[in-house]
Structures are given as structure tokens and as C-alpha cells.
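Okay, here's the structure, questions in a sec.
With one protein chain withheld, the remaining protein chains of the complex are depicted in position.
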Amino acid sequence: MGDPIFFYLFATIVIGGAIGVVFLSNPLSSALSLIFSLAGLAGLFVLLQAHFLAAIQVLVYAGAVMVLFIFVIMMLNLEDCKKHLKVSFASLIGFVIALNLAIVLVMHVSAPLFDDGVSDKTFGTIEGVGQLMLTRYLIPFEIVSLLLTIAIVGAVILAKKDNPKETT
Amino acid sequence: MDILIFILKIVIPPVLVLNFIPLMIWFERKGSAYIQERRGPNRAHILGIRLGGIIHNFADVIKLITKEDIIPANVNRLYFIGAPLIAIFVGIVTIAVVPLADSVQIGEKLVHIQVADLNVGILYVFAISSLGVYSVLLAGWSSNNKYSLLGGLRAASQMVSYELALGLTVVGLFMLAESASVSEIVRHQGPHVLHWNFVQQPLAFIIFWIAVFAETNRTPFDLPEGESEIVAGYHTEYSSMKFALFFMAEYAHMVVAAALITALFFGGWQVPFLTTLDLKTQAPFYLYVTVLTVSFIALFFGLLLLSQFKKGKYRDARDYEVLVFGIPLFLLALAGGGSAIFTGPWALPEWGRVLFAALVQATSFGIKMTFFAFFFIWIRWTLPRFRYDQVMNFGWKGMLPLALLNIVVTGVVLLWKGNHHG
Partner (left out) sequence: MILLEHYLIVASLLFCLGLLGVLFRRNALIVFMSIELMLNAGNLVFVAFSRFFGRMDGQVLAFFIIALAAAEVSVGLAIIVVMFRKRGTIDINEASLMKG
């Protein structure tokens, strides 16, 4: 299972980054702490022997999704939204609900030990995951690729300027 | 022993990349000078030793360190300082999966001459290098300067666009090598030049090469810092060592890109036509030939340098520079060549053969890598910059469909071959 130190290190990064996302006032700071959180998650994936997924996590999330976020933040040139951090009745309810859920989830998590003997040599490698993806999960795989195409078309059409002269 | 290997693995790759940076800067200076029919830097010297302008790098370093480090008012200091650090980090870390020589058997352990032989190999490279875009974005945003912001936005869209083509080209290599690990791809190419991937996958090679230029922000894709349009792009506000870090990162990226091109398409550490086994078994003979060749080259350059000696050319210590290098080269050539000729091919112990093979492979890798690193500079001083819409059109409408086509063609050919042979 690797060294517990690494688990605690990555877990701290993940949770710390997530706290940053929620509580930092500047959207760019939020986005950056989200990147930290996602990178820490990739570290956890490595500890769980999902190497391929860890690489994909960094590649897709940190490399593409978050760049898009930061791109939009920079393009819209948003200022700090400190006033939104004020505690209102609605946000108090939000706190209570989230805290409640957290307590319930953490209290009820109980799982037996890890079975440490993963015998499969291809576990978590490109070969293993790819094999599974193109056999048992072929139809979901194709649906996801279709979904991505639809999303691209949708995004282009949405973000297009309304003026027909500019769209040519 | 394990700890020694561990330390070497940690130390060697960064040192390798960092030491290539001054060499690249020297290439850039001298190369651009000779392409433009100038002499280039040749003044700075230490006790008369100029090394053809390499000493100018020391002058640069002193200049950059002692310059005033300006942080503009109203910038976010954390991001402003962090951006160049990300840039140099990404530049150096990527080299970790590139093998410098074939794996070596030491005792009972198989030692890979690379930091980590990852199963996800190339994906690691892309994952790390995709983080490089943050340095540019953050630098552009935190500088609080419209030109920086424009540079940052340009860099972000350009790098994300070309990463797609870059990622898709290597799929063809995966299909050929049946693995994504870099060392496996290198090993699969074999020593035969015609089996190297630039012959097997010419389209992928060309797309990869162009996309790498875009990823490293080098001309003709240097729009993020296009100095005729947006001052200096994302590093407009940077000075002193922070600017130097961006500068170094650019060259580090080039070195790593050259290493990747070498490993993926030009057989990495493979010596043309010689397998590792050949090198080991025939080591005495090849060592003999190598010593003779090197001695001959040293003799040639030694004599060339000695013939340049003219007393009173500069009337100071620089007069004797040619002697300082010429005489040792000449003596070295005589000693090496003489001992090789008279004492003949030497018998080598087992570890000597292994070491010799690894060294020859590392040298082969180094020569190829240096050539491709130089090619970046060659292109820069030859081609003009693209216009921004051209870059985007080329990336999305040219490179991406071609990269997809390459995957389809490779798949069809592999399937056809498989049906006919098995």
C-alpha cells in the first residue's frame, strides 16, 4: 500500500485544495487550489495502483479542463467576490447540510482491510484498463465519445457571437 | 550500491538538462550570428580564454543575478514569483522517463539508465508538460499588464490546441511498440535505421516535430512572446533572475523536446546497426576504433588550433588561447593514438564491456539530441512568425485531422500485416 506518509501527504493536499476552492475569494486562487487538489488525487490514484488513471487525471483535468477554467477567468477579468463570502441565512443552511452529511458519511464508513495481493500484472496499466474499456465497456465507451462530440458542438454553438457577420 | 544508484538517478538528469542550457544559449548566439553572417559573441574572456563565446554565458549569469529584481506594484506576488518556478520545474522533470542507454545488469540487479521506467511513459510526459501552460498563464495574468495578459492567453490556447495533435501522433507509436513506456518504444525500434520510427511513422514524426515547436513556444510559433506585437508577451514585467528562469525554462523545454524526438523517432540510445550485444562482445575492437577516431579528430583540431597561433594578434592573454587548447589536444591525440597503435586492442573485463556499451549508447543519444536541439535554433533564425489565425487554423484543421488519419492508416496496415503473417 505504499508508505502511510504518502497517503497522508496526498490526502492533506486533496482536502486542503478543496477547502481553498470553497473559501478563497479570488476565482483564480480557487482554480489553482482545485488544480492542487486534483494533482493530489492523482497521487492517491498512484497509491491505489491506478497509474493510467493518475496520468489521465493530470492530463485531462490539470492539462485541459483547468486551463479552460483559468482561460475563462482571465477572459472575463473577474474581480474578487468578497461580498459573496458574507454569511447569509442560505449559506448557513448550506454549512449545516454539508456538515451533517460529512458527519454521517465519516461515521458510517467502515471497511475491512485491503487485500494486498493483486495478482494481475496488468492491474491499472494502460493494457489492463484499455482491454476492459474496449471489450466489456465498449458501448459506454462509444457513448462517451459521442457525448464529447456533442459537447464540442454545443460549446461552439453556445459561445458563438450572435452577430451573423462575425460567425463567418 | 542501491543508494549510489538512487543518488545518481536523482542527480544526473537535472544536471544534464541544466548543463545543456548554456550550450543551447551558445548555439543560439553563434548559430544566429553565422546565419546572419556576423561573428557573434567573442569578447568576454577569463585570462584570455574565450572558448568561442561560451564564456559570455558567465557574463550573462553575473549580469542577471546582480540586476535589480523588480516586482511591479499591484501584482499578486505569490503567482508572480511562482510562475517562473513552475516553468523551470516542468522543463526539468519531464526528462525522467527518457532512457539514456540500454538497461545494465549490475550483479543480480537490472538497472535502468533512466529515472523511472513507467508503464504510462509518454502519458507522464504529456501530463507534466501540460502543466507548463500554467506558468505562462499565471505570468501573464499576475503581471497586471495587458500585453502580458495577451501573451498568456495566446500561449494557453496555442499549447492546448497543439497538445491534441501531439498526443494523437504517439498513438501510432504505441500501436507499433505495443507499449506506452518510452524505454519499450526505444527498444522496439532496434538498431536498424530503417526500423526507426521516423521511417515507420513519417507523418507522425512531422506532426510531432511541428507540434513540439508550438509547445515550446519557439519560432515560428512564438506568438506568446511576439516582440513586434505585444512587447515580450507573458514575461514583459519580469526582470533579473525571474526572467532568467523563464529564459532557462525555454531552453530546458527544447532540450527535453529534442530528447523526446530522439527517443521516440530516432531510436533513442540505439547505435545505428549495432545491438547492445554486439557492442558488448566486440567491445575491444570498437574501443580500439573509437580511440583511433577520437585521436585523429583531436590531432586535426589540435593542429588547426596551433596553426591559428599568431603572436601579437591581440597583444594580450587572448593570443595564447589557441595554444592552451591546441597543445593538450595535440598531446592527447599523440598519446591516445600512439598507445592504441602500439599496444593494440585491449582485452576488457566484463564490467568494462558493459560500461563501454552504455557509454557508446549514451553518446549516440547525446549526439542525436544535440542535433535536434540545434535544429530548434536553425528553424528560429530561418522562418518568420505565423499570424495568430494561421496558427489556430493550422493546428485544428491541418494537424489534428492528419494525426487522426495517421492512427487509422497505422491501424489498417498493422491489421493487414497481421492477417498476412499470422
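Here are a few things to note about the model shown:
We just call them A and B in the order they show up, numbering each chain from 1.
What we mean here is this: contacts are C-beta pairs under 8 Å (C-beta built on N, C-alpha and C of every residue); 3 or more make two chains touch, one makes a residue touch a chain.
Computed from a predicted model, the values in this text were never measured in an experiment.
Every shown chain that the unseen chain touches in the whole complex is listed here: A. Residue-level contact of chain A with the missing chain is found at 1-2, 4, 7, 11, 14-15, 18-19, 21-22, 27, 30-31, 34, 37-38, 41, 44-45, 47-50, 52-53, 56-57, 60-61, 64-65, 68-69, 72-73, 75-76, 78, 81, 84, 90-91, 93-95, 97-99, 101-102, 105-106, 109-115, 118-120, 123-124, 128-129, 132-133, 136-137, 140-141, 144-145, 147-148, 150-152, 154-156, 158-159.
In this section, only the chains that are shown with their structure count from here on.
Centroid to centroid, with C-alpha atoms defining each point, chain A and chain B lie 33 Å apart. Here chain B touches chain A in the complex through residues 79, 118-120, 123-124, 126-128, 130-131, 133-134, 137-138, 140-141, 149, 152-153, 156-157, 160, 163, 167, 174, 180, going by the rule given at the top.
By the touch criterion stated above, chain A contacts chain B in their complex at residues 28, 32, 35, 51-52, 54-56, 58-59, 62-64, 67-68, 70-71, 74-75, 125-126.
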